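Quick one: the structure is below, and I'll ask about it shortly.
One protein chain omitted, others in place.
After this line comes chain A, so read on.
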Amino acid sequence: MVKKRSDVYSVEIYGTKDLHKTEIEDEEEKHKEQKGNKKKKKAEDLKKELDLDDHRLSPSELEMKYGTSIDKGLSSARAAEILARDGPNALTPPKATPEIVKFLKQMIGGFSILLWIGAGFSWISFGIQLAQGVDSAFDNLYLGVVLALVVILTGIFAYYQEAKSTNIMASFSKMIPQQAVVLRDAEKKELPADQLVVGDIVEIKGGDRIPADIRLIFTQGCKVDNSSLTGESEPQSRSCDFTHENPLETRNIAFYSTTCVEGTATGIVINTGDRTIIGRIASLASGVGNEKTPIAIEIEHFVYLVAGVAISIGVLFFIISVSMHYKILDSIIFLIGIIVANVPEGLLATVTVSLSLTAKRMAKKNCLVKNLEAVETLGSTSIICSDKTGTLTQNRMTVAHLWFDNQIYSADTSEDQTTQPFDQSSPSWTALSKIVTLCNRAEFRPGQENLPIMKRVVAGDASETALLKFSEVILGDVMSIRAQNKKVAEIPFNSTNKFQLSIHETDDPQDKRFLLVMKGAPERILERCSTIMINGKEEPLDSEKAEAFQTAYMELGGMGERVLGFCHLYLPEKEFPETFQFDTDSMNFPSSNLCFVGLLSMIDPPRSTVPDAVSKCRSAGIKVIMVTGDHPITAKAIAKSVGIISATSETVEDIAKRLNIPVEQVNRREATAAVVNGMELKDMSSEQLDAILREHSEIVFARTSPQQKLIIVEGCQRQGAVVAVTGDGVNDSPALKKADIGIAMGIAGSDAAKNAADMVLLDDNFASIVTGVEEGRLIFDNLKKTIAYTLTKNIAELCPFLIYIIASIPMPIGTITILFIDLGTDIIPSVALAYEKAESDIMNRRPRNKRRDRLVNQQLAVYSYLQIGIMQSVGAFVTYFTVYAEQGFLPSTLLGVRVNWESNGINDFEDSYGQQWTHYQRMYLQWTGYTAFFVSITIQQVADLIIRKTRRNSIFRQGLFRNKVIWVGIFSQIGIALILTYGLGHVTALNFTPLRFQYWFVAVPFAILIWVYDEIRKLLIRRHPGSWWDKNMYY
């Protein structure tokens, strides 16, 4: 991780220092407002914590305060004492729900409660029957046990699935333990960072992560990247000086979890673990409530619907059976049957499996989903608030344009460049390339010769890195060029003179002159030049040429690029002989009247896959909002280049400029795009923000802090949108939590962000979000199909009970048999539907409306229950009557026989032919009936499975064989039915009997009818979109 972080550079164009203070206060205020008293206290705590005075104290005062010595450090014994008092230096992970609670939740969630009721009733009736001495009492005991087992097993399964997906995440948090160099007992020791205590003296060098909040007492060129804390992208220099009252502003404190970019420092640990600033913020983030995911709401809605149907039919028929003078006990047993028939026992497990299959598929596409339900949330996303740096862009400065010989050249900014295509024949370029190569302190870290240049890790700041890589790509081995042009003197860049200068020997052995090279802010460089190089020749810098320079500078700056100017001077050999001693302090060499050579401009370029992904989002009806800490011009330039702001749209400012009128007079509605500055956002009321979000379709928020992200997310949610937010810093975590789906960056993201997020983007690439959206939408469609498939046969399971009660026929299907369908034959086929390909381009329709587009809508339920379900019941009943008729009981004989049929004492029950049956012979026939009914449902479920492959298109267009898993499902379904019928047909407890082969085919015509009917339905839907048929039959 530490190593990874070191190649993270950000754009450094304008400082954002003046923003921090207000932002942090903003955040506090916001949290206060939002979370009422309890949270207010927390925020107060944070404020108090910020009242650090360590930055004001002198080193000796600090030594006193913390009982330590800067030379010797703490003693091991003292350190152990403090460690025992304060605890380890680590953030407390967010409080996890106890495992047992999670487990119990699975046991009572969803349909489980209904099944528990069923099991309870079974045991009650067992108790009553046992007391009455009824022989078959134990059947009810077993049924109760089976129901309880079903609940427990599906509960364990769901729990296991959930645990598995959490485990993927757990692996993330277990990173290599960080080490820190600590002075203890007057010795330097390397300790795990969590062993640090207050008062420890630690040493930090470039590339390290700061192991705790540290008051610096010695620094050397130290710079830290505070972006994960404050969101500012520019590395901040650190020194021992007390520069600001605000501890967050002062230079002499380095914060936990930020990174030291370069230089070294030594400091005293002043805060550890949760008491660090980051720890405070992390605990605030955990206070932002998690909202229910859309799919959780959908499933809840579906569970209510099915449970409602189950309970109302159950109660209705309880009343009917009581009023038909059935015994109360019998009525209760009917009720159990109705509940079991109505509840799709296997469905929730199937949904879980489907979601985790999709999660796996998404992980392959670099979207790691922490929470299974987030899979679908991504699909219903209607707004994506994306970071710019690293997500939309490559997160590295790259040379984009060059200007020399009065001409602008474009450079290749793609991720895997190996050459540069622009014209390199001009001698001016040779001179420019030499300056670029020499006037640069950045170096490749050793041992990376085999890596592509663009992937190599560099020690140095972002723009120097860009220049180094640029010259390495064009010129080859930069380090050897530098070695041949030995550096004799150097003035590093600083913010007062805004240039960098170095003096080199030349690589031409004949030429004994020194070469002075200089780069820096273009206007400053130009000031120092008197000539300009055109086609290799020095020409005087007249006003015309200066004008050309200005134009080029403005043009490059206008593209949001960071522009650097380059100049050089060959020092005359006479004045500066080989032995000349250069002194950079007294500047005993010329630094004006130089020769201007050219300009280079750099930008963090967009990832090459992003423009395509953005346009996909647009066609998918997803609004992409860019939220960045960068300057509006850069933000807008990137937004334009990736298509977040499309080529034709204009902002209010653009219109004002075009029409030459003041900004206030522009009709805001004409502007489709908006670039909102963080400063403006701060002063906006939520109504104003809402107006911006409503009126503009293309929005860029620039110069925003991570804290303002939360405001933006809330604004989007007020519009009723499902919001996805990307983030990497610790300060992003409240926004990530607040968002419907928080997406953390896998590479650049901090642990806190990953903790708060629902999803981790392994490659930090925006395009991966879009593939995630596609998968999410597909799974929503496929879950619809799965549920429709599963619900259908519930009617075929329910009808037998209802007809049994009303017509008093022998029981057509047993409760246990129903469970074998729900949890046996139907499971694999319903999972197989999760593999179904999309029917049409799902990225060409709008995101689903949370309120209107339900997972289980009325049409789906009605079509499954009242049409296909009834057809299945008819087919199954035909089989049932056929079996009984061929054994001697014609349908007319069966009506009203229930009491005698089930009586144990009647062993000469007469059939339609005058034959007499014992009770067991009848029961065996009844089980054969169960088996026949079961087989018929299975056969018709094959047809049901096939028709559910599509909702609108013909099956033949979708392809019968494209989804192979469906066929696995069909074969498994039939295979399980065969095993149950012929393999377990002799186990009486399961109520299966071997079935004559021809009965497998009785329901086949009905299966074909189901298929044909559904094809007709789809045909009419396609032919008459928007018609009555479409409205009522399309689910």
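Keep this in mind: a contact is a pair of C-beta atoms (placed from the backbone, for glycine too) under 8 Å apart; a residue touches a chain by one contact, two chains touch by 3 or more; residues count from 1.
One rule holds in what follows: contacts and distances are computed from a predicted model.
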| item | value |
| --- | --- |
| Protein name (UniProt record) of the chain left out of view, among "Sodium/potassium-transporting ATPase subunit beta", "hydroxymethylglutaryl-CoA lyase", "WDR73 protein" or "DNA repair protein RAD51 homolog" | "Sodium/potassium-transporting ATPase subunit beta" |
| Residue in contact with the excluded chain [from A:Ile320, A:Leu823 or A:Ala885] | A:Ala885 |
| From A:Phe470, A:Trp917 or A:Trp1000, residue that would touch the chain that is not displayed | A:Trp917 |
| Chain A residues that touch the omitted chain in the full complex | 866-867, 870-871, 874, 877-878, 881-882, 885-888, 890-891, 904-908, 910-921, 924-925, 988, 996, 1005, 1009, 1028, 1032 |
